[in-house]
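Coming up: subunit A.
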Amino acid sequence: MSMSKIVRAAACVLLPFILVFGFYIVMHGHLTPGGGFQGGAVIATGFVLLMAAFSYDSITARLSKSSLTGGETLGLLLFIVTAAVALGLGGTFFGNWLANSGAIFGTPVAFGANPGNLNTAGVIPIMNLAVGIEVLGGLSVILLYMLSGVHEEVA
Partner candidate 1 sequence: MIADTIILVCIAIGLVFNTLGVIGILRFPDVYTRLHAETKTTTFGTIFLSLAVIVYAISRLLSDGDAQFLTLSVHTFVALIALAFTNATGAHAIARAAHRSGQVPSPAVIDRYSEGDA
Partner candidate 2 sequence: MAAIMTLQTGTGFWNPIIWIIAFVIAFVFAYLIWMLGEKDPKKTGDLIRPYLSGNPEPAKEAVHVPGGNLYWGFTEALQGYYTRVVPLHSGILTDYLLWFLGVMAFVLVLVGVIV
């Protein structure tokens, strides 16, 4: 059963905000506190908020387990592929092949106090995004599975 109309409306209004904030944390992982896990957890909490506000049936109609696990797997594959590309470029596994290269995310940074430029840190933003997608899929699908267990029992 869903909660009252007030809570539902609040969840609907809060959801884009939580998502944007989660992506903000993911994208700024190399500049401000945060990163893939934290941002992914925030976004997953956004989905969990929906699960709290709406009834189980109306949630499963829009959020499917298979798409969430698919997102999780894709994030992991992106992560491991990003790490493995370094092998092809002559580095080692998990070598940072974009840092200080001048390409995308490759602006060199001098030591010391720094206001922060998004276009830095090499593969770290890509990995942040990959881990973010993985964590958001993984954590929300865990909750969805557990709710389905409870739902089965109630029904």
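Please note the rule applied: contacts are C-beta pairs under 8 Å (C-beta built on N, C-alpha and C of every residue); 3 or more make two chains touch, one makes a residue touch a chain; residues count from 1.
In picking the candidates, the idea was that all candidates are chains of the complex that A comes from, given by their letters.
Note that the structure is a prediction, hence the values are computed from the model and not measured.
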Direct contact with subunit A in this complex, candidates 1 or 2: 1
Subunit A to candidate 1 touching residues, read off their complex: 3-4, 6-7, 10, 13-14, 17, 115
